[in-house]
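Of the protein chains in this complex, one is absent; all others appear in place.
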Amino acid sequence: MPRFIDVETLRPAPGRINWFKYSSPQTFFPLAGAAVPWFAAAAAVLCAVGLYIGFFVAPTDQQQGEAYRIIFIHVPAAWMSMFIYLVMAFWAGVGLVLNTRLSGMMASALAPTGALFTFIALWTGALWGKPTWGTWWVWDARLTSELILLFLYFGFMALTAAIDDPRRADRAAALFALVGVVNIPIIYFSVQWWNTLHQGASVSLTRAPTMAATMLAGMIVMALAFWMYSIAAAFARARCIILERERNSDWVAQYIEASK
Amino acid sequence: MNWESLEAFIAMGGYGLYVWGSYAVTFALVALEVVLLVLRGRGIVAQLARIGAPRRRS
Partner (left out) sequence: MFRVMRVVIGRDLLLAMRRRSDVANALLFFIIVASLFPLGVGPEPNLLRTIAPGVIWVAALLASMLALGRMFASDYADGTLEQMLLASAPLGWIVVGKAIAHWLVSGLPLVVLAPVLALQFDLATDALVVMMVSLVLGTPSLTLIGAIGAALTLGVRGSGVLTSLLVLPLYVPVLIMGTGAVDAAAGGVTVQAHLLLLAAFLVFAGAFAPWAAAAALRISLD
């Protein structure tokens, strides 16, 4: 029996890319390990640049004064909360269709980070709402949908935790994520449908943003920083989940031996 | 440079509590998640090391 299964031996016929090379936990594990530091570093750099732009380059807003600077984490966090749910639902769907273990692991690796960003979006939204609207919490369409999204994240994590068999837990949670993904459009269009108190989406694909360029730049850079961070966090958690679930396999034993 | 002095920067035009309240909580939560991830990683490796290699089938 070969001492260590050489990943290189998985090479397909020459000239064809093996798309599925990193689809098994064993081959994905080292790749994620190498990628985490890079994404974490990118996140740190982008965050520093974004904060510099946000606080030292972007001018003061006419109506809101300095309170608007919360936008540099509120909007990116809200974007990330919805984006991560979509990515989670995607991997959940892939896991259901292709019955691949790693997809389910990736979905449950993403959920806590998504829930974190949803809570951050709600928290910063409340703190921003206090000076501008006068109350901590307003039952308007987008805030309510964001709250529902947080409950969907908790539902996903609770369902995964409640079922003992990891394979069935992944598949059940995956179906729930797909059923919940219907909620994402409701969040996105809720401002237009129920056109309530919440400020209309100042950045939308149809019309030019109603914000100064530097404000927009700061927000975009912070969004990229949050994105890099999410990838780093999800890969790191995925590695933990892989070790937990593949604990009895040989390659994990060899990895533990090597890292001792 | 928008700010004349550090005090103005911290006061944030009177909205210091809200702006720094949200930034502080955000980065505290992110730091907390990073710490939890590192602990979880080390914990699982240590646990598997303690348990030792599974019995060789051959």
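A and B label the chains in the order they appear, each numbered from 1.
Operating definition for what follows: a residue touches a chain if its C-beta (ideal position, glycine included) is under 8 Å from a C-beta of that chain, and two chains touch if they have at least 3 such contacts.
As the structure is a prediction and not an experimental result, all values here were calculated from the model.
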Practice task
May I ask you to name the displayed chains that the omitted chain touches in the full complex?
Solution key: A
Problem - Hidden partner chain, touching residue among A:F83, A:F176, A:F235 or A:Y255 - result: A:F176
Exercise for the section: Spell out, residue by residue, where the missing chain touches chain A. Expected result: 144, 148, 151-152, 154-155, 158-159, 162-163, 168, 171-172, 175-176, 178-180, 183, 186
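Everything below uses one rule, namely that only the chains that are shown with their structure count from here on.
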Handout entry: chain A-chain B separation of Cα centroids, rounded to whole Å
Key = 16
Problem - chain B-touching residues of chain A, taken from the complex the two chains share - result: 1, 55-56, 59-60, 65-67, 69-70, 73-74, 77, 112-113, 116, 119-120, 123-124, 127-128, 130-131, 229, 233, 236-237, 239-240, 243-244, 247-248, 250, 252-253, 256-257, 259-260
Handout entry: Complex contact set, residues of chain B against chain A
Key = 1-3, 9, 12-15, 18-19, 21-23, 25-26, 29-30, 33-34, 37, 40-41, 44-45, 48-49, 51, 53-54, 58
